[in-house]
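The other protein chains are all here in position, but one chain of the complex has been omitted.
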């Protein structure tokens, strides 16, 4: 069985696991108050060129999104997000669980724009509505698409104009930063938003995300908030150790190398699919692809390949999601394309 | 530097780490829907002799406590706990964060009794008070003491009499189960309460706890609740793999072996301290000890040993906490006692 | 100045005020534990033909909606409502404030259907989404439209099929029950849903709503919930006294008489507007009308009449909202139509 199901179906990248093994017998203080976390936080600050930012290591993406938003919003404030945003469609109402509405807009290619934000604001001016206080986007988006630097700048300006906090979910930030079409560096990201996180779970770690908060936002009490939201890991140094392994080396670090590999495998896959005449949902250039395949081919492929159907069958076609990861082999892609080619030739009418 | 600071200051027990390394390249489904979690859950059910219980693997103890209580309480219900209970004094109000009061009582040796529960109930009969709905205890307690089986039975009866859910925090359950004075087996625990967890973080895992819920309580929706509380780990199989490593082998499993080792080291330490004429807070028989030492000796010991002061200095004496773990060596204990002996002889008046 | 701004712009109907004055010096127990509340609750039970229902008197509609939903939903459950539903667009996120998402659907004429509910359910099957647990509708809707009995039956069946709680917001129920086109009696309403409220605030009371909960849903703890949500009125008997005044006399009671008057005034207004060639948003048959008028006429009318603009000016036209109430005089309507007629004749091109 070959896996294109997700970028978190295996354990950690061997270099990450080695770092955990190497430091396993060290004794350190708990809850992230250890030299590895301190060192990894310094590396993050150096990478983004902001030595005043605070860096908190969290176990997962949902805890990052929810803990941060719940910390900075007033009780009656809401979050603006794309309808496809992870915080809305894949977190079981965790943000609402902290008392806040998510105001969603239909965003083409999963991307918010200043105009869409403006639309949401107009509907929420009355004191009988929960006033928007934060804008949530993902880079890359949940559909694999990318915000260009100019688009991020425009959103950032719109947020500042309206006193909205600008937050970027970077669950797959490694894939975004290393995408050939990307023009927004991690320094740009850090400069344009108020907070974002660098995803580890989907970029080779066992688990873990590095949440970066501008010092204008973090008043020093965020650790209280993490614990109050049940998110403070006892052996917190595990997060520091993994981010040391991921981030050391700047653009040649493991995070970047994994991102480049994922994108390269995805590109190979996309080009092969295009050659086979396959259409896609959206225009992803990162490590998630959404090809639309004949239902019969999908059913056959499932014998040898593991992936998720993205939407229901319609007119005999099923959109599926293919994800490449640090563990994806070139041969995996080739086998998939070969098998699909055979299947498509066998049912040419599709 | 020798560490008696906590049972989570190192990484994982080597056997746990080996299991993680061995399974690292496997592909599995995420979020705990994998064969390792399934297998580990079966092992738990077999260990407790209840094949209908549901088992959920969580990242930490605070998430277990809070997610379970928030799932089963009605919005206006409260939790009864000892003032020293972890859920009250060490979780930054995480349970209150879900909308529930913790009603605390002063509990000698950190142990609730039916009489103390009754006292709390009497004060909370009016509809202008948040009605107690759950009783929280820890086995062993946060002071290292143990509930005897008869004491657990009495609390269980009191809970059933009043329709209270009975929950046991087993962060250090391994140490309790293997304590020489313990007479409550894990089957007794499981039979007497409605839910409890088997702690991994403080018993040799990198992280992770196995939350066990009686089938009379879990209506099948608890996974929604875990995700809503931000507690669903993407690479959930890491929890399953670790609990396979910890639980395989029944009373000869790693969990029990670690527990026995911790208790043995603690006993050695306690006997040595007693020989030196040292007094203690409480009567712990598990892997946490609370000796009361001369302030000067404490300051000297800190040069070579790492531990926490438990309370403030008073009359020249400081109570400290010493914790043994899977990594504690017999020589660590001997060095500590030797050094303390020298210090006490040097300041005999203390 | 003549008012068509709302049905809560004056104090109470004189009969309600007289009842409050008449009982003012009585001493009673507080918090709704008094003979007036008991008596009014009996009257409600008799009116709906269900002597087992529990009846709770609340201060306002938002407290009814939010307290009930928060009481019956599990933490990870959500509410399905029309995008125009009061609970969504006019309560400042109060329901989300208790931790629950509102899943909205675009509902023509503000009315949910089984098909729209089905659509929402389909999108919320995954355990990473907040599972719908309650369906919220308003009778009449926020756009003045009515559900026919057959439509309510169809929603009721759909709810039972999926284990959804069915709740009806009756802020203006008096207007619905007495509308000429209505075929759903209060007994039908009570039989088809799990809980609903009879609005007092918008039907002649100073304030107050009678929340009716089927005995299959209320486990006797709802008063705890009201207090926990800050909704228990100290002088609770004020609510009982007002509902005695409103409900005594069945279909000849003040509630019904006010409803009939409101509808009669609205009908007069609607027929006059139609004669003037005015178009409407929606097809309201109750006491709220949404005529679309030339912007210039709107501005002129505001000199003598008080009402709200419903949406922004578009193509020179502004939709406004006109509401009739127990205090609306026939002469108020006539003056409005007369003045509007003059204005429309003066700007015939509009």
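First chain written, first letter: the chains are A, B and C, and each begins at residue 1.
The rule is simple: contacts are C-beta pairs under 8 Å (C-beta built on N, C-alpha and C of every residue); 3 or more make two chains touch, one makes a residue touch a chain.
Source: prediction; values computed, not measured.
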Full-complex contact with the absent chain, from B:32, B:75 or B:327: B:75
Touching the absent chain when the full complex is considered, from A:128, A:162 or A:260: A:128
Sole residue of A:10, A:84 or A:98 that reaches the chain not shown, by the stated touch rule: A:98
Chain B, residues in touch with the chain not shown (by the definition above): 75-76, 78, 89-93, 96-102, 126-130
Sites on chain C contacted by the missing partner chain, in the whole complex: 1, 3, 5-6, 8-12, 14, 17, 20-21, 23-30, 59-63, 66-67, 91-94, 97, 201-202, 206-207, 224, 227-235, 238, 306, 327
Touch residues of chain A, complete complex, unshown partner: 70-71, 74-76, 98-99, 127-128, 130-131, 221, 223-225, 227-228
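The working rule: only the chains that are shown with their structure count from here on.
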Chain occupying the middle, per Cα centroid: A
Most distant chain from chain C, judged by the mean position of its C-alpha atoms: B
Touching two or more other chains - residues of chain C: 75-76, 98-99, 127-128, 130
